[in-house]
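Following this message is one structure expressed as structure tokens.
Here's a slice of the assembly, chains where they normally sit.
Letters A, B and C mark the chains in the order given here, with residues in each chain numbered from 1 onward.
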Amino acid sequence: MVTPEALLVIIRHAPHSSNLLREGLDAALVAAAFGQPVHLLFMGQGIMALLKEQGSGAPGQKATLPTIDMLEMYDIDQLLVPEGALQSMQISADSLIENATLIADQQIPGLFQQHATILNF
Amino acid sequence: MILHILTKAPDSSAATQMQQAVGDQDAVLLIEAAVTAALDVSWDAWQQYPSRIFLLSEDLISRGLANIAEDNELPTLEMEGFVALTEQYEKTVTWY
Amino acid sequence: MQYGLLVMGAPYSSPAPHSALRFAHALLSRGHQITGVFFYHDGVHNASSLMAPPQDELNLREAWVELNQQQAVPLDVCIAAALRRGLMSESEAQRHGKQAFNVAPPFELTGLGQLLELQQRADRLITFA
């Protein structure tokens, strides 16, 4: 599933809470544009970036979903979500966009070991 | 009579501290990251302050939580309603 | 009623300034007055005239300037909080021997006393942080 030379980018911050989500996704996109395989792991509030019903709130609240949709164009197709995190956020799996992949919590440490490079946002 | 404005998620220390300060006559408004409370109907604040706790509608919509708030029958307010609350309550305290 | 706003979050890094702006416009549309806005803590970054966000994002400084132009709302920036964060007016730049400045009217550098005065003069003080 994961290749050693891939970059693991961890997204832990929600849309609209800080710019960490956006700047984490930017790092992922730039790495992919440079030809590096990129895997994304969503933890905690970061999972909210994958909610499919994010809409237009107030004018000027810039949406995150268009950036999430761009990931696929850059061949970033591993959007990993630990099941436990989803449960503790009380989010149902079908609220997430389609290409999110659930993983067991026990897989998290292994994921960290298998990636030579990691960026944590 | 105080309006408490929470801007952080219900599991934050800001939320814990707010809950220690809310009095019997006070109201609570959840904005920004605090609207994630819509996901957690078991959050004790929902039981503690019935009919005086509200979610800011546009922050729910932008975070994809509007339908969930509706399904859970949680009270929401527009920005106009936020202003109306500050008219009604003499003091406001923001928890962040 | 008279409202004072205290803004303590930086543009783009915090949603607080944008919430404050939306609240300010809702205040005006309900017929209230805004006595003043005080920028403190990381909120001082709202005053930066060098802010250049991507074109598809709201320029928050411009949005504050527009509010000031519409309703002559004073935009006061805590001077101590500003200086340590790299925000200074033309006169402060001279005092500190700097070649440039990034705080200009309608934003004004002022002391913390202004915040306490705002709290006393306004009927309501609402914090966005």
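One rule holds in what follows: contacts are C-beta pairs under 8 Å (C-beta built on N, C-alpha and C of every residue); 3 or more make two chains touch, one makes a residue touch a chain.
Bear in mind that the values here come from a model prediction, so they are computed numbers and not experimental data.
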Each distinct chain appears once here, so what's the real count of each in the file?
A x2, B x2, C x2
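Note that only the chains that are shown with their structure count from here on.
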Once you count every C-beta pair in contact for both, which comes out on top, A-C or A-B?
A-B
Centroid spacing, where centroids are CA-atom means, of chain B and chain C in whole angstrom:
25
In angstrom, rounded to a whole number, how far apart do the mean CA points of chain A and chain C lie?
34
Taking the mean of the CA coordinates per chain, how far is chain A from chain B in Å?
27
Could you say which residues in chain B touch two or more other chains, in rising order?
32-33, 58-59, 79
Among chain A residues, those touching two or more other chains are 16-17, 58, 61
Listed in rising order, chain C residues that touch chain B in their complex are 1, 3, 8-9, 15-16, 19, 22-23, 25-27, 29-30, 32, 124-129
Mind pulling up the chain B residues that touch chain A in the complex?
9, 32-33, 36, 39-40, 58-68, 79
For a test of understanding, state which residues of chain C touch chain A in their complex under the given definition.
12-15, 18, 21-22, 56-58, 63
